[in-house]
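And then subunit A:
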Amino acid sequence: MSDAREPDSELEVPETRETVDYDELADLLGDRVIRREDHLNAGGFVIHPGDVQTVLRTLRDEAGFDHLSCLTAQEYEDRYESIYHLSKYADRTQEVNVIVPTDKEDPWNESAAPIYKTAEWHEREASGQATGRRAERTRQSAHGDPAEDGVTGGRGLEHGLGVPV
Partner candidate 1 sequence: MSLAPLQADPVLLPETIARALFGGGDLAIWQEALAAFLGAFVVGNIMLAMTGVAGPWAKRKITAAFTDRIAVNRVGPAGLLIIVADAVRLLGKELIIPEGADRPAYDLAPLVVASSALLGFAVIPMGQIFGVNLMLADPEIGLAFVFAAASIATLGLAMAGYASNNKYSLMGGLRAIAQNIAYEIPLILTAASVVLFTDTLQMSGIVAAQQEPLFTVAGITIPSWFAFVNPFAFVLFVVANLAEVGRNPFDVPEAPTEIIAGYQTEYSSVYFVLFYLGEFLHIFLGGAIIATVFLGGPAGPFLPESLNFVWFVIKIWAVFLFTQWARSAVPRVRIDQLIEIGWKGMLVMSLANLVLTAVIVGVML
Partner candidate 2 sequence: MFLNIGPHHPATHGVLHLKTVLDGEQVADVEPDIGYLHRCEEQMCQNNNYRHQIMPYPDRWDYTANLPNEWAYARVAEDLNDIEVPEYAQILRTMSVEFARIMGHMLAVGTFALDVYGDFTATFMYAIRDRELVQNILEDLTGQRMMFNYFRLGGVVWDLPEPREEFFEKVRDFIDDLPEALEEYHDLITTNEIFQKRTIGTGVIDAETAKQYGCTGPVARASGIDYDLRRDDPYGYYDELDWDVVTEDGCDNFARLLVRMREVEESAKLISQCVDLLEDWPEDERDIQSNVPRTLKPDADTEVYRAVEGAKGELGIYVRSDGTDKPARFKIRSPCFNNLHSLEAMAQGEYVPDLIAALGSLDVILGEVDR
């Protein structure tokens, strides 16, 4: 092992990462945090769909989470949910999840593309997966349609990313 990170004597043990102080992050985000969640890999904050850019910008610029590792979209019975899995290039063991629930009738959330360029593609894919209906997709501009939120810089949903819907 080339550098000496904490020795992991027990291999593959599931654990919530202790390296991140989630209380501190919660203070940082203040009242934008609706609720806190605990995922197996990291702690998470539930936020309002309109706060995505502010929260992610704070986490990136002030807490150093410069890596949007993944964006998961999923459907619950009562809501859609997007999870932004953030991490750091400098220390991959530090993770935080940002959970954005959104209304089923009018699914929308702010795009993360101005903060993380990679969100452009992830959100386009997610928008298809979350609704599961093509008719919805044009409207579901939440994720990356410049026509509606004007932030993602010219890539409309009409291109589609081949997500089967």
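The candidate set was assembled so that all candidates are chains of the complex that A comes from, given by their letters.
The rule is simple: a residue touches a chain if its C-beta (ideal position, glycine included) is under 8 Å from a C-beta of that chain, and two chains touch if they have at least 3 such contacts; residues count from 1.
The shown structure was predicted, so the numbers you read here are calculated from the model rather than taken from an experiment.
Student: Mark the candidate that touches any copy of subunit A in this complex, from 1 or 2.
Tutor: In this complex, among candidates 1 or 2, subunit A touches 2.
Student: Provide the residue numbers of subunit A that touch candidate 2 in the complex, in ascending order.
Tutor: So the residues of subunit A in touch with candidate 2 come to 1-3, 5, 7-8, 11-14, 37, 39-42, 66-70, 72-74, 83, 85, 89, 91-93, 95, 97, 116-118, 120-121, 125, 155, 159-164.
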